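All protein chains of the complex are present and in place, except for one that has been dropped.
Coming up: chain A.
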Amino acid sequence: MTGYILKRLVSAIPVLLGISVIVFLIMAMIPGDPATAILGSYATPENVEKLNRDLGLDQGLVPRYFIWLGHMVQGDFGRSFALNRPVLDEVLDRFGATLILAGTSFVLCSLLGVAAGVVSAARQYGWADKAITFVVLVGISIPSFFLGMMMILIFAVQLRWFPVSGMWPIYGDRTLWVLLDHLFMPALALAVVATGVIARLARSAMLEVLRQDFIRTARAKGVREGRVIWRHALRAAMVSIIPVLGIQAGFVLSGAVYIEMVFQWPGVGRMLVDAILKRDILLVQGGVVFIAACYVMFNIMVDVAQAMLDPRIKT
């Protein structure tokens, strides 16, 4: 198993290098430069040139890439000029917030999605199945940012049950309870679509398993139905559900961008949108490479988990 993990880790290196080249080239090729973004209507050619020189952007592409890469390998992601602080500090801060949001959302959509799928499959064509299928269809069809705005209007503005936006209150203690208060609406809004997708796939995976012989054997043995479904069948179905969870984790992470905008969650998605608009080159590059690295790591973890669950996968 260690060898398998190691092999997967080594194979991630070229992927990350490729990503660094691509994001570097994209930032170099999109029109508009940081100096123009900073100076706005005062961007005379003379001012732009001077500012670009101050920002160290007057060198050629190739030396700039290798300087950046060299520093990054040593853990120095450079300094964001739009926020005036080290890129890594900002990315870690913001990534933490995104992880809390996306992580909660992921747990929510996994639990709710798998549970809904299992119940649906166990009660195939029953009222519970029909109700769940309907709710899932509605959930999949509502864009998360729209759902988020509606939730704000109803639960924050009208009913005043939850705060409108942000991660922490402006004053007062930072307790877990307060965090949950702020987290509830964005995490739910973000989880809805993924819950629907997971529920659908969990349902078909379960149906597949429930038709197999060992389930009949278990029932014939007199195992309680609940135990048959939740232990025997679900365990076997998890092998095909886990890859879906992995894909949905990526989806939740990328979908967080919209939710972070709507709920002003101080996460990495909102950071990247702002950074792109401001042409904050180092922050975009550093942020993308960091997220890509996390994404690659997560996929490796999913593969490893699957290998552990399913002895047929050769390690």
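Note that in this section a contact is a pair of C-beta atoms (placed from the backbone, for glycine too) under 8 Å apart; a residue touches a chain by one contact, two chains touch by 3 or more; residues count from 1.
Here, contacts and distances are computed from a predicted model.
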Candidate names "NADH-quinone oxidoreductase subunit L", "EF-P lysine aminoacylase GenX", "Peptide/nickel transport system substrate-binding protein" or "RagB/SusD family nutrient uptake outer membrane protein"; UniProt protein name, chain not shown: "Peptide/nickel transport system substrate-binding protein"
Touching residue (missing chain; options A:28, A:99, A:140 or A:156): A:156
Among A:5, A:83 or A:142, the residue in touch with the chain that has been omitted: A:83
Residue among A:76, A:208 or A:274 that touches the chain left out of view: A:274
Positions on chain A where the hidden chain makes contact: 30-33, 35-47, 51, 54-55, 79, 81-85, 90, 93-94, 97, 115, 118-119, 122, 128, 149, 152-153, 155-157, 159-168, 170-172, 177, 180-181, 184, 224-226, 229-230, 261-264, 266, 270-271, 274, 277, 279
